[in-house]
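Heads up, one of the protein chains got dropped from this complex, but the rest are sitting where they should.
When the chains are written out, they are named A and B in that same order, and each has its own residue count from 1.
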Amino acid sequence: MSTVGVERGGDPARSSTHRDELVGLVALIAAGVLITAVGMRLLTGPLATLAVAGLLAIVATLIVMAIAGGPQARRRLAPYGLLKPGILWLALFYLAPLFALARESLSTLPSRFAVEAEFDWNTGNYAQAFSDFGPQFTRGFVYAAVATALCIAIGYPLAYVIAFRGGRWRNLLLGLVVVPFFTSYLIRTIAWSSLLADSGPIVGAIDGLRLTSVFEALQIMDNDRLINTPAAVIGGLTYNFLPFMILPIYVSLEKINPALVDAAKDLYSPAPSAFRRIVLPLSLPGVFAGTLLTFIPAAGDFINAEYLGNPNTTMIGNSIQDQFLVQNDRPLAAAMSFVLMAVITVAVFFYTKFLGTEELS
Amino acid sequence: MTSSDRPRPPFDRRQFLLRSSALGAAGLSLPAILAACGGDDDEDASTGAAGGTSETTGATSAGTGGASTPGGGGGDELFFENWPEYIDPTEDGLTGTADRFIEASGVQLRYTDAFNDNNEYFALIQPQLGTGGTIEPDIIAPTSWLAGRLISLGWVDKLPVDQVPNATNLRADLRQPSWDPTGEYSLPWQTGITGIAYNLDATGRELASVEELFDPAFRGRIGMLSEMRDTIGLIMLGLGADPASITSFDDAAAAFEQLVAAKADGQIRAFTGNDYLDDLSTGNFAACIGWSGDVVQLARDNPAVRFVIPEEGGMSWADTMVMPKGAVNRDAAAKWMDYVYDPVQAAQITAWVQFVSPVTGVQEEVAKLDAELAESPLLFPDEETLSRLHSFANLEEDVEAEFDAAFSDIIGA
Partner (left out) sequence: MSAPTSGRGQIARWGLNAYAALGLIYLFVPIAWIVWFSFNQPAGRYNIVWQRFTLDNWTDPFANSDLTGAFVESLKIAAISTSIATVLGSLIAVALSRYSFRGASGLNLFLVLPLTTPEIVLGSSLATLFFDWDVSRGFTTVIIAHVMFQVSFVALTVRARVRGFDWTLELAAQDLGATPMRTFWKITFPLILPGILAAALLSFALSIDDFIITLFNAGSLSTFPLYINGSFRVQFPPQANVLATMVLVASVGLLMVGVVRSSRRNASDR
């Protein structure tokens, strides 16, 4: 990341730099806070109008400072200006909704079909989320974890081959990895429901090769059936999130200098050893990113369970969707969403620790 | 190069700053815009097709003098949102009821079939109707229990019954039903029977009782409905209980237990809405709980598919027309209801959907169209059949909540 126009010179310039940057940053944060508060309806009525006025004042001040302060000030303030629209959008439509959801999770519906819930620090929703939906939470995480592991198993070698052996076909191959992504997620899942159907080609092949009992023993098939099983759901999850694993791994592998690998091969003569000592650790950031991008959405998914599963394979995503869109219990759905996020955060935390120690050894 | 030691502004930050601040300011006015949007959202308060196949035809082209008058109760437009596959379409040279109505009355009928599930639809209309707003359709056709709920919540208007002379054709047993005691808020669209549908090739034998749905031989190939009252009602009948006399959750506790056990054993492959028909005909379901009209239609193409009212009894239900609060086209709605309650027209509908018509005199009319159909006990149940049908009791709100919670636990949501 290159910076233009590095400051040189005496103290006055530096202190004004810091002052300008500070002002810019504070202005950005203040604007974000104000807009979030308005979005959450923490500030309503006249207060909200005041907040919006304050927001405009901040923007105006920045502009004035930029114009009046000369080229140095403009340069310091520019990034904050560039960031403002996007960050404010995110503040209003990402942060504020999260806070609104949090408030909803601590609310109670006055009657079953009321539209507005009353905020009253009701933690009962969280208790209910834990007690009533334990199995769905567990299944969500287990299925997502297995799918992520499978994604690594399938995706890492593919990324490796593209990165190190792709040559001039790299971009094309990467493009091919991304292309399936351009068809509808739903239709891809429906495709699997057809491919895995009882009368479909895959079950036919398994039966033909007389592998049915093997698959049933492995718990992949159930009652001569491949669809409407946990395996089908996990398979769907794996397939749908595979590109999210391949791309980050590829990016981190691509950065590795091939000369480094060659040198390693000379040092640690069996090639797998070179891989283990040099390539693998360097690619871990990519694996980490890929895991996040795969595990987190998979844990909250409900489409694969809906199309490929059975009543005993529902995931927490199905429950949240049902509570929100069918049962109308929005406070409960909100609480469940936060529990989902909390557990994901904990899981990611432990995963980071795990990866960290790997690197040390 | 003289300027190498003096920092140069690469280019005009001011431009950038100004531009981005303008954008930012524009972004700030969003809350104001949203607030404005929120206040008068009537025109946006639509509940159109969230996934249905529209069966309206060129209502604009069939304009036999139908120049629409602006607004008011005398409007020449009508928006009827119904379940899928619930009216005879225009195809194979036959004109569907909707189109015949448009020609005969000049009303620009907009008929959509996006009503897929009672609970989902309720969640969709709740934000508007629950806060005193309106929804777009003039007539909707929820199942009777949902109609009952809407009536008790005050979210529906009274029907313009005085403008519907044919309302007298309503079957006697459907007058002033439990979900609409005054009879002023609803007119049934179709009624039907819930029983057991099975694929003879898949089961290898004929089925006759609810208990056979729990036969371990069919493990993993049984389907049940996501409609709580149909599924639990039938199971209760199988256990010898009467769904019509439910007063509390305990009355159905045994049925719930049996269902929980069956699900845990993997007996049930899926809980479905209308989508059991495909699985039934391919044999994915050996047997399932199903609705008479659907299965009778299917059985015509696939003789292996059968429908039977279990020996312990079957459930009867009704989908009924109600007018959401604030619906404007009352006159047009009255014309429509009058039209479909004419036995001649009702017969056309019944001949296609093959459910039980709520209109008297239909059987004779259907005999003119299809003699065999007129003899079907599933379309025109005789006294004996009717005596074996039960309805589900009208539940109090808190009891209903218990039932719904327990059931949604089971169907795995």
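Methods note: a contact is a pair of C-beta atoms (placed from the backbone, for glycine too) under 8 Å apart; a residue touches a chain by one contact, two chains touch by 3 or more.
This structure is a prediction, so every number in the text was calculated from the model and none was measured.
Note that of A:A129, A:A145 or A:I162, the residue touching the chain absent from this view is A:I162.
Within the complete assembly, A:L242 is the residue of A:A147, A:L242 or A:L308 that touches the hidden chain.
The chain not shown here touches chain A at positions 1-4, 21-22, 24-25, 28-29, 39-41, 75-76, 78-80, 82-83, 85-87, 89-90, 93-94, 96-98, 100-101, 104, 115-116, 154-155, 157-158, 160-162, 164-165, 168, 171-173, 175-188, 190-195, 197, 199, 239, 242-243, 251, 258, 261-262, 265, 271, 292-293, 296-297, 299-303, 317, 320-321, 324-325, 330, 333-334, 337-338, 340-341, 344. Against the chain not displayed here, chain B makes contact via residues 1, 3, 8-12, 15, 20, 23, 34-35, 37-39, 41, 44-54, 84-85, 114, 116, 124, 127-128, 131, 272-275, 278, 281-282.
One rule holds for everything that comes next: only the chains that are shown with their structure count from here on.
Averaged C-alpha coordinates put the centre of chain A at 37 Å from the centre of chain B.
By the touch rule above, chain A contacts chain B in their complex via residues 4-8, 31, 35, 38-39, 48, 52, 55-56, 59, 62-63, 66-67, 71-72, 74-75, 77-78, 81-85, 88-89, 92, 111-115, 132, 136, 197-199, 222-223, 225, 228, 310-314, 318-319, 321-323, 325-328. By the touch criterion stated above, chain B contacts chain A in their complex at residues 5, 7-10, 13-14, 16-18, 20-21, 23-28, 30-32, 117, 119-120, 122-123, 126-127, 130-131, 149, 153, 219-221, 263-264, 266, 268-271, 282-284, 397, 401, 404-405, 408-413.
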